[in-house]
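Apart from one protein chain that is not included, each protein chain of the complex appears where it belongs.
Chain nomenclature is as follows: A, B and C, assigned in order of appearance, with residue numbering initiated at 1 for each chain independently.
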Amino acid sequence: MITTRRSRIIRFLFVRLFVSIPVILGIVFLTFMLIRIGGQDPVAMIAGPVADSAMLSAIRTQLQLDQPLLQQFLNYVLLVSQGDLGVSWQGGIPVLSEIKQLFPATLELVFLSVGLAALIGVPIGMRSAFKPNGWFDQLTRFCSLAGFSMPTYWLGLMAIFVFFYLLRWAPAPMGRLGVDVATPAVVTGSVLIDCLLEGNWNALSSALSHLALPVLCFALLAAAPIIKQTRAIMLEIVGSDYVRYARANGFSKKTIEKIALRNAAGPLLTFLGLELTSLLAAAALIEYIFSLSGLGQWGLNAILLGDFAVVQGYVLTLALSSMLIFMVIDLMVLLLEPRN
Amino acid sequence: MMKKQGSVLTLILIVALNIFPEVWAQEKTLVIAMNSTPKGVDPDIWVPGQIEATVNLYEGLTSYGTRVGSNGKLEVDPGKIQPHLAESWTVSPDGKKYLFKLKHGIRSPFGNELTAQDIVWTYEKSALQKRTGQFMASVGRIEKVEAASKYEVRFQLSDANRIFLGALTLHLPAIFDSVEAKKHASPDDPYAAKWLSLNSAGFGPYHLQSLQSGQQAVFVVNSNYFFKKPYYTKIIWREVPSPATRVALIRTGQVQYAEQIPFQQLTVLRTDPAVKVESVPGFGGATVRMNPRYQPFDKVKVRQAVAYATDYAAISEAVFLGQGTRSRSMLNSPIAGAVNAYKYETDYNKAKQLLTEVGYPNGVDVTLEYSTNWWWEEPLVLQMQASLAKAGIRVTPKKIPSTEMLARRTINVWTVPFLTHLTSSFVPDPSYNMFLTAHCKGSSNVNANCDAAMDKLIDASAIEREEKRWLSLIEQAQNLQADSATFIETFLPGTHEVFAACMKGYLWRPHNRLVWKDLNCSS
Amino acid sequence: MSLISIEDLHVHFISTGIDNQLITAKALNGVSFSLEAGQVMGIVGETGAGKSLTANSILGLLRPPAKIVKGRILFNGEDIRVHDHESSSVRGKLITLIPQSPKTSLDPTARIGDQLIRMQVEHRTANDSDAYARALNMLEQVQIPDPSRRMNAWPHELSGGMAQRVLIAASLINSPKLVIADEPTTGLDLTVQAEILDTLRKLVNANNMSSIIITHDLGIVAHYCDRMAVMFAGSVVEEGDVVSVFKKPLHPYTQSLIASTPKQIAKNGYKRITTGPPDLYNLGNGCSYKDRCNKAQPICETSPQLVSVDSGHKTLCHFPGQSTNA
Partner (left out) sequence: MFTKKDSSAVVNFVNYSLGISRRSPTFAVGFSIVGLFLLLAMLADFIAPYSPTQSFSYNVLNPPDGRFLLGSDGNGMDVFSRVLHGCRYAFGISIPAGLIMISIGVPLGLVAGYRGGFIDEVLLRILDVLRSFPTIILALAVVAAMGQSLTSMVLVIGVLDSPIFARVVRAEVLALRSSTFVMAAIAMGNPAWRVMFVHILPNAILGVTAQLPMRMAWAVRISATLAFIGVGIQAPTPEWGAMIRQGAEYVITGEWWVALFPGIALMLLVLGFNLLGDGLSDILDPRRRSVDK
């Protein structure tokens, strides 16, 4: 029994890996082509304000932009398969080293936000589902739709206005640490973890205070879909035979909630995975507003500046991490569900 | 469940609301709020933030002298070029050979002394990279650089020219500590371009200590710096992409300098006791340019009509908030030889009359394209739209991305008929400036401004060594440009640097970048 | 005093239409019956007659838009509805349910043993170690082979019959007074049906419990029940002890039900029912069976009263017992 289960899991991982490859290739191919067929020429941007045509063509050759598109793509894939993401067209910093430096900031933001959002969203969604159409349900439905509808960046701006400009409660939206704080040595790249490792409490509190507002904004908005989904999942479970049976058995509300939550864990986890990946991308806006200098801000800039190497690196990172997240989540669900 | 969630929320809130007033305690550290961290620090490769950093890392063989200006403040005198890293120089009679003697004892942070070899290596590197450094070398018509002895270096020029010494004041081609740089070279990369793009090895006052892309860069003073020791020993360069945030930071005293502050904010900042605004007119002019290869701008009278239909007073008020300086030529003071060539004043009737003369009695429809390279573009375009309408020139404003603008306005592409542009350069030399912007081969010629007579005047001025004839050539060229009216000269937006109130010592340089070694905040 | 007695129970489904008109479905219309300790009662009737709704009302499982608008449910003389909103000291302990669909009624994420233990711990009828032993014992009693291994099984590993046995074990584990079996054998094959019902009957009798079995199947009622109630359109149209009802059905609906058992069809031939069940949204006045009844008279336009023929054998008809051969 145990062996069959383990072999099933291993097979699952293999299949997932196998299926992921074409999807990732598809994403990379899609972005690769789309940013190039647009007709925008990045070379002038790279060459800078003083550039003559000789300089332009030299850069074009250097970046292989004079080659056919498909050839460019194949070259790129070949390089990527060797773990080389190329160098940024703006300044020549290796894309991979930038990703290593910037991704932890984004992960920090996204995981904290999703975590907080789940803490907010799941209980509220559950309560709604247990009393569907009651006042609480109507109110949360409205609120979650409002959260759904609110532009992230706008909420961020308004939060800055209130908490930084008016109340001076939040620190200036400037980076991940205060200027007067000694930056911890980079170990993991996550400021929070690095501070903890170093025991640098001063920096830790500064990092937390810089993260608080963006995380709060992000989590509030991320909670909306979680509420909605939890409600939908729970509604189905609450209407299920086994919850009806548990009710008929006179189980306490707490026990019934426990049963429902346990049964919702699988679909909820799957949804949280989805939420994680979508937040990874949406983080760009929050990072931009709060100058958090994460991966998203970097990618956003690259898109605006036409730095294709960075755009590709960004897209690839997002795609790969989405895949990884899905895989881990699916694996967790697999282990969680007795039926598998 | 609900309880747990509540307590976590409270915890987060407590952290969020726990304010840490980031009081600036450490001394002699300068914190600056910049648009972006340097994307690289190799002066040969132009990338965002690079110039702002490298003017502080590398210095030239020459430098500009200073004088006391009309307002009693010290200012740069572009007419006076003095030795800097060089001790002295001699020129051959034909003006094509220069021999520089280097000062002894100039050392990089790595302890290596500056020798003629470093300079030769520098020019070799730029020649190989074929980027901005080589461009600047070509501007000075430098043909060959060789070491005459350990402390002597010889420059061979293709033509005698006036810009050469001015170009040597610049930070590029950067004079590298070649001894250190060579340690990081490889057969693939003989000039250590990879290493130099993320590390500094110069003889300037500062060097790069750490660079966290997108977050901050830290520069520390070169302890071996040959000249007067800078007041600030450490520069913390924070990336703050939003100009508004930069304003907030300077106002709350969390940084001592903030770059690229929007004009509207300046008026407020001037009244803020915590902030000091230093304003210099500079010589860069906000222009609107017409490409004569497109209708209706192929007709000079249409272009002149546009010049007459521009409401300069309104632009001054609404766009530059009364803080700009009227531009009167494609060259402006302090560039030598600048004259009042551009004589157009607002006159709608004259504009209408000119339009009628060339067959546009009912006016014309044009699209004015602009981007966001400079903050004033959009308001200027809107003002142009309003005032040109009064002469029957109906303007459709169109904002396009910077990438598109750069690509389409490039020399020999020239597909933007009507656009906004800033006339500017690093070197305040008249011939060079005219060449860049108005010569058919100039790399800042964005509107196909190709006129054989103009090219001839500019070319002649560049090699003319007799002062009077030189000035006359420059004046002719300016007048010719003003008459052809392909440039609508509006205002010099000026350079407005925003500092903490205590900041002293600011000195404007022709490269228009902040030089940290000038600054001090001592009481 | 009866163990449970339902008095004039009215349950309506109340909602508002898209045109803002109130829509009421009269699902139960004055259901009354009672049951003594140790008895097994069968409730029969067609789909929509209100059998399960009656059970749900007893178990407090009604959810909006269903609502009890009138009537009482007395258990041991106490109104059971006071327990509706709290973890019940009655439901699951004194009254338990054997649900309709065994495979989906077990919590899919808990092992069988844990579910049986949970049932006891929840009602504090045993502590953890006793609970395990009792669960094991209960599984044995419902004749599950290899019970100690089954304790660790997941619900999805069980067959339908096995799951139903587990549910029976769960329903009896707290030694309740009343077990309500809501169509306990639907979907199971006949031999399993019989085994399960035999087990249930045996255990109910052995522990002196009462039981209500809800079913479509008159055969089950005949075999396993002491008393029976026939429901139609939300009313109990006939109630009595099994023997007398089968011997002398009073209501035309009961008569037609008995006539449609295979044995009777073989004997008397097949008769088609021409009308569907009455529209509960538009129940008219009078006898709700009148549209289907071939003996309907003008008097049937008025509501019939419950008529008691023998002691405990009652019917809701103007002409009790008159249409035996209809």
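What we mean here is this: contacts are C-beta pairs under 8 Å (C-beta built on N, C-alpha and C of every residue); 3 or more make two chains touch, one makes a residue touch a chain.
It should be emphasised that the depicted structure is a prediction, and the values quoted were computed from it without experimental measurement.
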| item | value |
| --- | --- |
| Touching partners, among the displayed chains, of the absent chain | A, B, C |
| Among B:Ile235, B:Ala248, B:Val364 or B:Val446, the residue in touch with the chain that has been omitted | B:Ala248 |
| Which of C:Gly17, C:Pro262 or C:Pro298 contacts the chain that the document leaves out | C:Gly17 |
| Sole contact to the chain not displayed, among A:Leu65, A:Ile193, A:Ile303 or A:Met332 | A:Ile303 |
| Residues of subunit A (touch criterion as defined above) contacting the omitted chain | 22-23, 26-27, 30-31, 34-40, 133, 138, 141-142, 145-146, 148-151, 153-154, 157-158, 160-161, 164-165, 173, 274, 277-278, 280-282, 284-285, 288-289, 299-300, 303-304, 306, 311, 314-315, 318-319, 322-323, 326 |
| Interface residues of subunit B (partner: the chain not displayed) | 242-245, 247-248, 251, 262, 264-265, 268, 314, 317-318, 372, 378-379, 382-383, 386, 397, 399-401, 404 |
| Where the missing chain touches subunit C, by residue | 14-22, 64-65 |
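Here is the rule we use: only the chains that are shown with their structure count from here on.
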| item | value |
| --- | --- |
| Between subunit A and subunit C, centroid-to-centroid distance (C-alpha), Å | 53 |
| Touching residues on subunit B, where the partner in the complex is subunit A | 1-2, 4-5, 8-9, 12-13, 15-20, 22-26, 31, 33, 36, 38-40, 42, 45-48, 50, 130-132, 135-136, 193-194, 197-198, 212-216, 236, 238-242, 245, 248-249, 252, 254-255, 401-404, 406-407, 410-412, 436, 441, 443-444 |
| Touch list for subunit C against partner subunit A, complex | 59-61, 64, 83, 87-93, 96-97, 99-101, 104-111, 118-119, 122-123, 154, 156, 167, 170 |
| Parts of subunit A lying in touch with subunit C, wherever the complex brings them together | 133, 240-242, 244-253, 255, 259, 262-263, 265, 337-339 |
